[in-house]
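This part shows chain A:
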Amino acid sequence: MVSKLMHVTPSKCTVCRNCELACAFSHMHGGKPTAARIRAFADDQQREGHHAVVVCMQCEEAGCVKACPAHALWRNPETGAIYHVEARCIRCQSCVAGCPFGNMRWEAAMEFPTKCDLCDGDPVCVKFCPTGALEHR
Partner candidate 1 sequence: MPSTDFAELLEKHPPVEESLIEILHDVQLAHRYLPRPALVAVAAHCAVPLARVMSVATFYKAFSLEPKGEKVLKVCMGTACHVKGASQLLDEAERLLGCKCGETTADGRYTLEEVNCVGACAMAPLVIEDEQYHGKFKPVDMKLLLKAGE
Partner candidate 2 sequence: MSEIILNGRKVKVRKGEFLLAVARREGIEIPTLCQHDAVEPAGACRLCLVEVTRPEWEGWSKLVTSCLFPAEDGLIVSTDSAPVHKTRKGILELLMARSPNAVPVRELARQYGIEQCPYPVQHDGDNCILCDICTRVCQNLVTGAISRIDRGVGKRVATPFAEPSTDCVGCLACAKSCPTAAIPYEDEGLRRTIWGKTFEVASCAGCGAPTVTAEQAAWIEQSKGVSREDQLVCDRCKAQKTAAAYQKLAW
Partner candidate 3 sequence: MKLTLANIDGYRQELVTQRKELQSIMVCCGTGCRARNGLGVAEAMGEALEAAGLGDEVKVELTSTGCHGWCEQGPIVTIEPDGVFYTNVKPEHAGEIVAGFQSGHPVQKLLYRDLTTRERKVTYHEVPFYSHQTRWAMRNVGRISPTEIDHYIARDGYKALAKVLAGMSPAEVVDEVAKAGLRGRGGGGFDAGRKWRSAARASGSPKYIICNGDEGDPGAFMDRSIMEADPHGVLEGMIIGAYAIGATQGYIYVRQEYPLAVKHLEQAMADAREMGLLGEQILGSDFSFEIKIARGGGAFVCGESSALMRSIEGKVGEPRAKYVHAADKGLFDRPTVLNNVETFICVPLILDKGAEHFAATGTAGSKGTKAFSVVGKVNCNGLIEVPMGTTLRELIFDVAGGVPKGRTFKAVQTGGPSGGCLPESQLDLAVDFDTLADAGSMMGSGGLIVMDDRNCLVDVARYFVKFLVDESCGKCVPCREGLKQMLAILSRITQGEGRTEDLVAIDKLCDVLKDGSLCALGKSAANPVLSTLKYFRSEYEEHIRDGFCRAGVCGKLCSYHINEKCTGCAVCAKVCPVTCISGEKKELHVIDQGPCIQCGSCFDACRFDAIEIRSAP
């Protein structure tokens, strides 16, 4: 796989949550940060440099792809991103169950799974990260 990957540097993250907001806005979730496909977790003890950002790693052998019975998850060879194809989805939640990292999210209101699609190769979250904790390279 030659495509670029998301890189997270926890030591640079300030949990400003710009990534979540950017994601939520760009994916039409009305800017609800809870609906973002990227999640920032603050350190339990609020220690600087100990925060973490969790986002889909577009795994080579992805649990979501494996679990989906409808072949609704498909990898774009150009960007390396695994896309969720709405028209193929049967909404069985198998993908959500199948991702061991929690990056396949279930949108209860829409009865629909969502996931990071690398914004077609130019992730918005990266652009809005003020500290460089998120990189796409």
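Basically, contacts are C-beta pairs under 8 Å (C-beta built on N, C-alpha and C of every residue); 3 or more make two chains touch, one makes a residue touch a chain; residues count from 1.
How these were chosen: all candidates are chains of the complex that A comes from, given by their letters.
These figures come from a predicted structure and were not determined experimentally.
Here chain A appears alone, and the candidate among 1, 2 or 3 that touches it in the complex is 2. Across the complex, candidate 2 is touched by residues 8, 10-11, 39, 41, 43, 50-54, 63, 66-67, 69-72, 85, 87-94, 96-106, 111 of chain A.
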